[in-house]
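Quick one: the structure is below, and I'll ask about it shortly.
A protein chain is absent from this complex, but the other protein chains hold their places.
Right, chain A next:
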């Protein structure tokens, strides 16, 4: 049985200083939940990529983080939301090498590989919401079905 806790934090993403706060918050929360070092590092890296997308492409936005529990397994859900121009072609944006800015084109697709669950809701002029979840123990279904 999966239960979601209260919203742990809601952080603004409006400067590169905020990106550092996002990373620090995610690392600290993941450590408190009992994530191992490698999973912590993956989640913080994914959060850094997604928060930078929110800042650079979405014109700024927010991160909401919620602690989850599924039996004895703990999880962290991170939602990055902006009211920016949105992503016209989500599938294409998830392709490695796709870039609309000066990055390496690994941000969105790379972030998806670093977490256990990934969903994105975006469209032209509709803003973008990216939600990721990772668990302290990887759920027993293959990554392709996430």
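Following the convention adopted for this analysis, a residue touches a chain if its C-beta (ideal position, glycine included) is under 8 Å from a C-beta of that chain, and two chains touch if they have at least 3 such contacts; residues count from 1.
Everything that follows uses one rule, which is that contacts and distances are computed from a predicted model.
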### Task
Write down which listed name, "Heme exporter protein C", "ABC transporter ATP-binding protein", "Aspartyl/glutamyl-tRNA(Asn/Gln) amidotransferase subunit B" or "Anti-anti-sigma factor", is the UniProt protein name of the chain that is not shown.
"Anti-anti-sigma factor"
### Query
Which of A:44, A:66, A:81 or A:133 touches the chain that is not shown?
A:44
### Query
Of the listed residues A:2, A:24 or A:119, which contacts the missing chain in the full complex?
A:24
### Query
List the chain A residues touching the unshown chain?
16-17, 19-20, 23-24, 27, 31, 37-38, 40-42, 44-45, 48-49, 52, 96, 102-104, 106-107, 109-111, 113-114
